[in-house]
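Quick one: this structure, given as structure tokens, is what I'll be asking you about.
All protein chains of the complex are present and in place, except for one that has been dropped.
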Amino acid sequence: MKTPPTPRRSRLAARAISAIRAAVASRAAVVAAVAAFTMVGCASLPGSAALDQLTDRIVKASFRDEGIVKSRVLDTDETNRLCSAADVAGKPLDEATARRLEELNLKTIQWPSDGKYLGDWKEGEKIAQNGRGLTWSDDAKTVNGGNCYNCHQLDKKEISFGTIGPSLYNYGKIRGVTDPANPDAKLMVEYTWGRIWNSKAYNACSNMPRAGHMGILNEQQVRDLVALLLDPQSPVNQ
Amino acid sequence: MQTRRDLLKRSAIVAGLLAGTGLFPQYALAYNKGAFEAKSVADVLKALGAGAPTESKEVTISGPDIAENGAVVPLTASTTIAGVKQMLILVEKNPAALVARYDVTDSVEANFATRSKMGQSSDVYAVAITADGKAFFAKKEVKVTLGGCGG
Amino acid sequence: MADPMRIRAQVSGDKATVRVLMSHEMESGQRKDAAGNTVPAWFIQEVTASLNGKVVLSADWGPAVSKNPFLQFTVKGAKAGDKLAVTWKDTKGETRTDEATVS
Partner (left out) sequence: MLRSIVGAALLLLACTAPAVWAQKTAVQSIEEYRAMLQDGNPADLFEAKGEDLWKQQRGPKAATLERCDLGKGAGVVKGAFTELPRFFADTQRVQDLESRLLSCMETLQGFNAAEIAKTPFDKGEQKTLTALATWIAAESKGMKFNLSQAHPEERTFYEVGKRLFFQRAGPHDFACATCHGQDEKRIRLQDLPNLTKNPGDGVGFAAWPAYRVSNGQMWGMQQRLNDCYRQQRFPYPGFGSDATIALSVYLGVNSQGSVSVAPAIKR
């Protein structure tokens, strides 16, 4: 996390920060950095910004590349940094920041190159079931899954579903989509595509991965998932 | 004191000697390889020299309705039928159906619990075999599902 | 050498419930390793239990018994202080015997 130090920090904390800055990302450096905090901590805990920097230092020293996963995946973007900080503070993002991040994410959405939003719901169901890909025990050839059932209910016949996200059973039906090709359905079709491509465009600190934006799923896979949610023939809408 | 196993071991040695001459049948071996390689419940019983099984309320198979993980499925086989000599635990849809075979002596109750791997949802069986080769069974369905995140 | 078993034999009335945990891989012969090669079958095939030296139970197992197997059975006429021994033998011919006191 790269939150800038606040101007209100104490002189002791400032000293601690410079101690960290001087240190390199090695085991010894972390020990030194922690020790610097101990001095600060004698009176009280170091300030929040200083702790952020120590955390950053510890993360760099603790994680290493393994298999297909490189340490640079931890150098995350502003959206994640601000959402993490809000979680630590236990306060949601202020309205203006949230809107700004949503705008930022909205701009990243790539709409279907051929204008076709709906693919094959049968393929979509397979993608929704699949939770594999992008861990260090996967190889580069692993086809990434959508992880959908980990958090959402979709086809009612599948009992093994998670509840971190809302149930998506009857997703299209509830939203009145009887013919996705009908112009009336256009807004809902586009929203569904956008939500899968980059969920943070609609809710800055959503727990949902940004499947298209982060390259987890390709355009065709997103198309198939849109079909799973909106095709009237899909088991989701039965 | 001679135990059944001692006797079987001896006959196994004898069988081994005779096998060399091609004159002795394989069933005399202590560990019934054929029974453990048989695909179906019926073939297992055939390999053990038992007759066609009859469903019986005096035989019980207990296990979970749903096993969160097929690697470990607790199964218990028991019976109240008198004169039972062998108890079997079977999983119908495993590559080989027979999981375990227990000799019932006068010193133990005909009640055995063990844990089995299951490759998929299947009926599981408890079979009690009497001294005269009659087989009685109970079965129940165990569904196997994935509990975790599937990745 | 294989790790020891854990045997618990608890008296209740005129019998004892015996619970045994064995340390064994119980390779089914169906599993493939990371390189895609089949891991050869290797499992406990025979189990016997004896009370004060007299065989009370013998069992044959196939490869479907779970890794680190668990076995529960009830011995008639067992009382506190009796010695309950369990022996297993696997497909490689390795064997292990452990003993517990009935309590």
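Per-chain residue numbering starts at 1, and chain names A, B and C are given in the order in which the chains are listed.
As a working rule, a contact is a pair of C-beta atoms (placed from the backbone, for glycine too) under 8 Å apart; a residue touches a chain by one contact, two chains touch by 3 or more.
No experiment lies behind these values; they were computed from the predicted model shown.
Considering the whole complex, the hidden chain is in touch with A, B, C. Of the options A:55, A:97 or A:170, the residue whose C-beta touches the omitted chain is A:55. Where chain B meets the omitted chain, the residues involved are 63-72, 74, 115, 117-121, 143-151.
Residues of chain C in touch with the missing chain: 3-6, 19, 21-23, 25, 28, 30-34, 66-68, 70, 72. Of the residues in chain A, those that touch the hidden partner chain are 1, 30-31, 34-35, 37-38, 40-42, 45-46, 51-52, 54-55, 58-59, 61-66, 69-71, 73-76, 79-80, 83-84, 87-88, 126, 129, 134-137, 147, 149-151, 157-164, 200, 207, 209-210, 214-216.
What we mean here is this: only the chains that are shown with their structure count from here on.
Chain A and chain C have centres, each the mean of its CA atoms, that are 48 Å apart.
Centres computed as Cα averages put chain B at a distance of 16 Å from chain C.
In chain A, no position touches at least two other chains. For chain C in complex with chain B, the touching residues are 15, 28, 30, 45-46, 48, 51, 54-67, 69-77. Chain B meets chain C in the complex at residues 1, 3-5, 30-32, 36, 71-74, 76, 91, 94-96, 98-103, 105-109, 111-118.
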